[in-house]
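Remarks on the structure that follows.
One protein chain omitted, others in place.
After this line comes chain A, so read on.
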Amino acid sequence: MADAVAAEGSAHSIPALLARNVQRYGGYPAYREKEFGIWQSWTWAQASEEIRAMAMGFLSLGVNRGDHIAIIGRNRPAHYWAMVAAQMCGAVPVPLYQDAVAEEMAYVLGHCGARFVVCGDQEQVDKVVEIEDQIHSIQHVMYTDKRGMRKYDHSRMNALGDVVAEGRAGHYRYEEELNRRIAELTYDSTCVMLYTSGTTGKPKGVVLSNRNIIETAKNSCAFDKLTRNEEVLAYLPMAWVGDFIFSVGQAYWAGFTVNCPENASTMMTDLREIGPTYFFAPPRVFEGQLTNVMIRMEDAGKFKKWLFDRYMALARKVGPAILDGKPVSGAERLGYALGNLFIYGPLKNTLGFTNIRVGYTAGEAIGPEIFDFYRSLGINLKQLYGQTEASVFITQQPDGEVRSDTVGVPSPGVEVKIGDNGEVFYRSPGTFVEYYNNPDSTASTKDPEGWVATGDAGFFEEGSGHLRIIDRAKDVGKMADGRLFAPKYVENKLKFYPNILEAVVFGAGKDRCTAFINIDLNAVGNWAERNNIAYASYQELAGHPKVYEMIKSHVNEVNASVALDPMLSGCQIHRFLILHKELDADDGEMTRTRKVRRNIVAEKFADLIEALYDGRTSVYTETEVTYEDGRKGAIKATLSIADADVAPEQRMAAE
């Protein structure tokens, strides 16, 4: 092994960083996974041994330089190892979203021409087997969990554990070849290929080099002073660039510990047991946790409720200031310390946030109330703005300059500029190499000087120098009378209400705006229970007049706040309806990262949009739905359409 150890200066690939970490931190934990009720851990030295054995196993299966190895499964050490083992062999790891249905997988596997697939379990293997006759490139399938796999045809299939054993047994034969391949890796070799979620059209394969990943990890670790002592919980999809940067890039650069939950539904328990110091979550996770806390407080005793409300009010007032190190009076400081003892401390402990030093949220706008709730508890939650093509980081908020309405200043090493049409452009060491096999898209996204168009419209705030994002540049449009239409701006305001899960606003080219609303079953269901409103199904609850009444009051409030913005006051919602089904990625209405596909929604529900504009008060519709196992069905419903109150506009003179 010693021959593979690289000096600090030459750590130009993930495998080289691994060797460096073995030398530096050999005896410290690199990975933990909860299995059989116990946290099992692997030190850097042990992890390296496993990864090298797996890589030699890959060699024994005939993995060539440049091959693509798809990895489909939940966050498990073995799957992270498979990615690094693939890199060791000179192959390119391609993690896929595990909840994708077979056809979606077929596109990606076909596009990258994967020769090898590592599947997490039988469910994933079944999907691969289903599409195997379309995708002729696939030569060998490996699976991590042996459960239920006995009856499969194993002529081109193996348990990953057996591949590792094979590699270990044959190490005399493969060691030399493996070391040669690791030594061949350069700063410009491909590190990983990640498919974008595809808000528009087919997913594109983003090729990221070792330089992209390692430079980004180096800069971002320095920005937040991440060290070997950090603990992270790896629970976000492995196919998402964020997980790759946090759980591989930064983890290998700083040498910290990656913890994998027992399974997806134990995440909250595992979070509490690990108590991460560095944590990342999309807004919906924070929203979900806050909703849970509030629902449980509704059921708490009077005294507890009183204590909670009292101290939370204090926390909202002084918490963020204390966190930012701003002056706060002695009495309030004392009150906050008491609150910490009685409320904030235990609450943070329940949420698993006791040890958090740095927390990030990104992907979508986060509601100011939600953001402030966590910050007032003393949790250093910040926002960042990024995308796959940038190896995540474009802008982020430095400690002490955190606000809910900006996304921060350009990350170290990143240059940002605003185009003439308001679109945000960036250039950085993390900027992707290319879209795989798609020179046209590469050329239209990245100009020869390396500037990349984000597709988002935004501006730098005067004074603070922070970037603010308004909307997707292509979604920002004009209404019939020429007023600005920014749907996301209004949708986000709507989604900040716990009762509203999703909102889709229409109005481009029309004389007024209308909206689809998705209720949050958790929050609205609980509200219904407390108010003795009986319902049998999602559909029935969504159509309940009382629910309409409640949503209408939310829409009215949003209209009032939108009316205050002279630029966007035209975006007030005149009419809305509550959808009879949740927008779902399985039906193609959302991306796997849960972003609404506006065009598809507009196309699919064209009849409903028509009804929103022609003045009808109710509309009958039939919608095709796809179940989790791929079968299709239809739901029929008669939806009522409600009018909202529109506030007087502060329209600009230029009309």
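The rule is short, and it goes like this: contacts are C-beta pairs under 8 Å (C-beta built on N, C-alpha and C of every residue); 3 or more make two chains touch, one makes a residue touch a chain; residues count from 1.
One rule holds for everything that comes next: contacts and distances are computed from a predicted model.
A.B. asks: Looking at UniProt, which of "Cytochrome C assembly protein", "Putative aliphatic sulfonates transport permease protein SsuC", "ABC transporter ATP-binding protein" or "Multicomponent Na+:H+ antiporter subunit C" names the chain that isn't shown?
C.D. replies: "ABC transporter ATP-binding protein"
A.B. asks: Which residue from A:136, A:150, A:302 or A:632 sits in contact with the chain not drawn here?
C.D. replies: A:150
A.B. asks: Considering the complete complex, identify which of A:64, A:269, A:349 or A:444 is in touch with the unshown chain.
C.D. replies: In the full complex, the listed residue that touches the missing chain is A:269.
A.B. asks: Since one chain has been left out of the picture, which residues of chain A touch it in the full complex?
C.D. replies: Within chain A, the residues that touch the unshown chain are 35-38, 147-148, 150-151, 262-263, 265-266, 269.
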